[in-house]
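Left out: one protein chain. Kept in place: all the others.
Chain lettering (A, B and C) follows the sequence in which the chains are written, and residue indices restart at 1 in each chain.
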Amino acid sequence: MKQAGSVQQKLRHSELGLSDERVISMYKTMMLARRFDERGQLLQRAGKVNFHVSGITQEPSQVAMGFAMDREKDWFLPYYRDYGFVLSLGMTVRDLLLSIFAKEEDPNSAGRQMPGHFGSKRLRIVTGSSPVTTQVPHATGFALAAKMRGEPSVAIVTFGDGSSNQGDFHEGCNFAGVHQLPVIFVCENNQYAISMRYEQQTRGRICDRALGYGFPGIRVDGNDPLEVYRVVKEARERAVAGQGPTLIEIMTYRVTAHSTSDNDLAYRTKEEVEFHKSKDALPVFRQYLTDAGLWSEEEEATLQSEIRSTIDEANEYAERAPFQSPEDSVRYVYAEEGN
Amino acid sequence: MKQAGSVQQKLRHSELGLSDERVISMYKTMMLARRFDERGQLLQRAGKVNFHVSGITQEPSQVAMGFAMDREKDWFLPYYRDYGFVLSLGMTVRDLLLSIFAKEEDPNSAGRQMPGHFGSKRLRIVTGSSPVTTQVPHATGFALAAKMRGEPSVAIVTFGDGSSNQGDFHEGCNFAGVHQLPVIFVCENNQYAISMRYEQQTRGRICDRALGYGFPGIRVDGNDPLEVYRVVKEARERAVAGQGPTLIEIMTYRVTAHSTSDNDLAYRTKEEVEFHKSKDALPVFRQYLTDAGLWSEEEEATLQSEIRSTIDEANEYAERAPFQSPEDSVRYVYAEEGN
Amino acid sequence: MPVIEYIEAIRLAMHEEMERDGDVFVMGEDVGLKGGVFGTTKGLQQQFGQQRSIDAPLAESAIAGVAIGAAMAGMKPIAEMQYSDFMFPATNQIISEAAKIRYRSNNDWNCPLVIRAPIGGGVFGGLYHSQCPESVFFGTPGLKIVAPATAYDAKGLLKAAIRDPDPVLFFENKKCYRLIMDEVPDEDYVVPIGKSNVMREGSDLTIIGYSMPLHFAMQAAEELSRDEGIEAHILDLRTLQPLDQEGILEAVVKTGKVLIIHEDNKTGGIGAEVSAIIAEHLLYDLDAPIRRLCGPDVPAMPINPPGEKHFLLNKDKVKAAMLELARY
Partner (left out) sequence: MPVIEYIEAIRLAMHEEMERDGDVFVMGEDVGLKGGVFGTTKGLQQQFGQQRSIDAPLAESAIAGVAIGAAMAGMKPIAEMQYSDFMFPATNQIISEAAKIRYRSNNDWNCPLVIRAPIGGGVFGGLYHSQCPESVFFGTPGLKIVAPATAYDAKGLLKAAIRDPDPVLFFENKKCYRLIMDEVPDEDYVVPIGKSNVMREGSDLTIIGYSMPLHFAMQAAEELSRDEGIEAHILDLRTLQPLDQEGILEAVVKTGKVLIIHEDNKTGGIGAEVSAIIAEHLLYDLDAPIRRLCGPDVPAMPINPPGEKHFLLNKDKVKAAMLELARY
């Protein structure tokens, strides 16, 4: 796959309308997400932070999603593993580290919420919570607002495979289907919900559920970010054209434990995990760029050192940053005067 | 359809394993449900009771469902239009009239709940409430209990088309799918949810939703009770054989207003209603029996007069029966001593 | 000033706010062509179109959740729950989401949402068309809750709720819809959220309550004044969250005797908090134990007439309790 057909592969991103710069930028963002994620794990293991939840191996498709959308117009409702997604939307590693350290300057919640609970009005990233799937009807609501206002905005929302079994998935999708709203529902099917394998969560295919709501449902290989890009982009075009929602099921795999609080070897084998690690899309994507003549060993080395210093700086900054004061931590229950 | 092919049709019920007595009994039950329902409307119009909710035109398929199940073993979770269903399960017209008049002797709730809120442990009819669709997970729970105990019981639950858009539909179906439980989910799609047409509720087909839960979904014409019987019976056999749930969508039409509190001509035309009234399955079923040589004008006359006197007697009894005393009306919040 | 029905006041408030602000819209089951099962949204779709009077699929969690999304996007949705009994499927969206959006985002996002839901019994609706769900939502900071008793307040509070930048639960009493009529000005006005209202001045005992039962208290007060010379001071809380602590304490001080009334069952009701506030701040001003007269602690009222009557407050029950307290 890597050697043969490289001439043909060279064209894949161009065929999708992605410039060389953009596809390189996608790769850089994936790598940044990966390295940030590894830092998060490290910080937790070192006892510097209490908790980290990882998106490793899901980043390539997350970044592809982000790049397929319009950062100026669309609305983004990510879920807690979406570091790759939010980094592709303009959130910085410093923002994420401020959140991991739960510091006041964290733009997501001023250190009120757990890491992975994203939100930034400036970046059109909608504030999220822990109870899973509540964001699905919210995305429908953003799409409804866009339609009512005649704005060419599309709402894109992500959630896990387990989460697709919540009532809110059903209700949010169905509402969007009836009103043909510009919204993309993305299930990142990493085949586990904490300890529960996919087959313990459902016997159907999640993408097939779209049929019951009257819009297309598509399953796509998460280890093929360009294909994810294509599918999301098409869904976006349909949405903008008034053709309604799309459900996309990204097939991926959770290679880390559910979170740093979980011991995954209590319910699955190392072999299973290693098998999926070997399918990691990140080196494949790098190879693609290399084969396309867009990437070199030197560029890789430079990227890695840049990322390292970005993360180091952000880490230091975030670690030193102050917590929100206890007095301020009880503010903003309601609008304050002059709000 | 009535004349031609009658020889072939004669065999239909026998082919399905229904004896002549049973198929006649089905017809009688349908007619009883119809006449009871008409009495309910009359009583409301006469100001004798406050409220009636009608199942007219849905009874033939409801009765077919009841006859396809095992009254001794199965569990029944009807919804509020299911007079035909519960009458086929052993509830009497007197029980129903006691409920309409909200009298203490009403076996469903001692006159606590609105009519159409069925329940009788003796008849294995599970107590229901007004918030729609909550009974769907309950049915799954009954099926789970049956499976755990190794009992050959199947739970069958009904609900409306609008109600299928509640989260509980999704969650209850999915749970049953994962655990391959002996349960039959029946949507009585009468094409309206109060004022809202089917297309305002969903753009998909309800039966197609089963695909996303990994079990069969079947759409069946509600005006063909023998076909409904066949489909439900097959679903029951699959369930008993450990092959899991089935979703059945019965296509029907609500010819009455939503309830006596509703004015349906505010949102649909008389013509539309008349068109569907003309497709009423009850006279067709009678013709089927007649063509099969199982039914005559005289038998019809006898049946009508029997039904009338049954209903009259029950009506009189129920009207005279006492209400639950105010003191007793606050009992049974919790188990009482010796319960 | 024109005298109008409580339900008409609600309809007018929506109508005027929708004319005033293009971001305001209504959404709920049957709110469009039918105009709602009670007729509260009648005419709105005709005037403002299907886009601003949206018939929503039968799914309350979506009605709340979609409205929350639209509100975060800057719209001002009025989500209708057909009966408050049917708002429980939306509890997670209301408590986990609407109530916490501003707080969890440190003021970055907010949720200017109104959820209207008819409460209360007396319409032969039985267990699931009569409930008072206040206590379920009352303990959740981040929500505002209002429950008007008059047409004037219904209109003014609904307008205030629609203009409020935070989520407001608007509990309208279905028994009041056509029974309660009072003067409502033609001009635009709001009733501020968080302010109680003295409905009647008196010096012998204080009644504190909200929604329908206050009308029983008013009738009883007239009779007690006429027949017994007892003068009741009656406070309408109007807003349940945040409670008007100042208003409550002032009303208590007036008489030193307090009867709290509501239709919701007693245990865990709003009355408990009102009583606790008084017991914390005015213990030494009390001349009698704090009484609560509320619905009995049963799951809901039965549909049969004697059962319903037994469950509900009425003028006579309130009057008896008032008399007993006055004589204490």
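Following the convention adopted for this analysis, contacts are C-beta pairs under 8 Å (C-beta built on N, C-alpha and C of every residue); 3 or more make two chains touch, one makes a residue touch a chain.
In this text, all values refer to a predicted model and were calculated from it rather than measured experimentally.
*Asks:* Would you indicate which residue among C:R116, C:H129, C:R292 or C:H310 is in contact with the undisplayed chain?
*Replies:* Reading the full complex, the residue touching the unseen chain is C:R292.
*Asks:* Can you say which of B:G40, B:P107, B:G204 or B:G217 touches the chain missing from this structure?
*Replies:* B:P107
*Asks:* Of the listed residues C:A251, C:A300 or C:A326, which contacts the missing chain in the full complex?
*Replies:* Touches the omitted chain: C:A300.
*Asks:* Who touches the missing chain here, B:T92, B:S129 or B:T290?
*Replies:* Within the whole complex, the residue contacting the unshown chain is B:S129.
*Asks:* Per the definition of touch given earlier, which of B:L89, B:V178 or B:L289 contacts the omitted chain?
*Replies:* Reading the full complex, the residue touching the unseen chain is B:V178.
*Asks:* Take the complete complex as the reference. Which residues in chain C touch the chain that isn't displayed?
*Replies:* Contacting residues on chain C, toward the hidden partner: 61, 85, 88-89, 91-92, 95-96, 99-100, 103-104, 127-128, 134-142, 241-243, 264-265, 267-273, 275-276, 278-281, 283-284, 286, 288-292, 297-300.
*Asks:* In the whole complex, what residues of chain B lie against the chain that is missing from view?
*Replies:* 75, 107-110, 112-113, 117, 119-121, 126-127, 129, 131, 134, 136-148, 155, 167-168, 170-172, 174-175, 178-179, 324, 331-336, 339
*Asks:* Tell me which stretches of chain A touch the chain missing from the display.
*Replies:* Against the missing chain, chain A presents residues 50-51, 102-103, 111-114, 117, 129-132, 162-163, 165-168, 193-196, 200-202, 261-262, 266-267, 323-326, 329-330, 333.
Everything that follows uses one rule, which is that only the chains that are shown with their structure count from here on.
*Asks:* Can you pull out the chain pair that has more C-beta pairs in contact than any other?
*Replies:* Looking across every pairing, the one with the most contacts is A-C.
*Asks:* For chain B and chain C, what's the span in angstrom between their mean Cα positions?
*Replies:* Here the centre of chain C sits 37 Å away from the centre of chain B.
*Asks:* So, what's the distance in Å between the C-alpha centres of chain C and chain A?
*Replies:* So the centroids are 42 Å from each other.
*Asks:* For chain A, which residues are shared contacts with two or more other chains?
*Replies:* 167-168, 170-171, 174, 178
*Asks:* Give me the residue numbers in chain C that touch at least two other chains, ranges are fine.
*Replies:* Those would be 57, 59, 61-62, 89.
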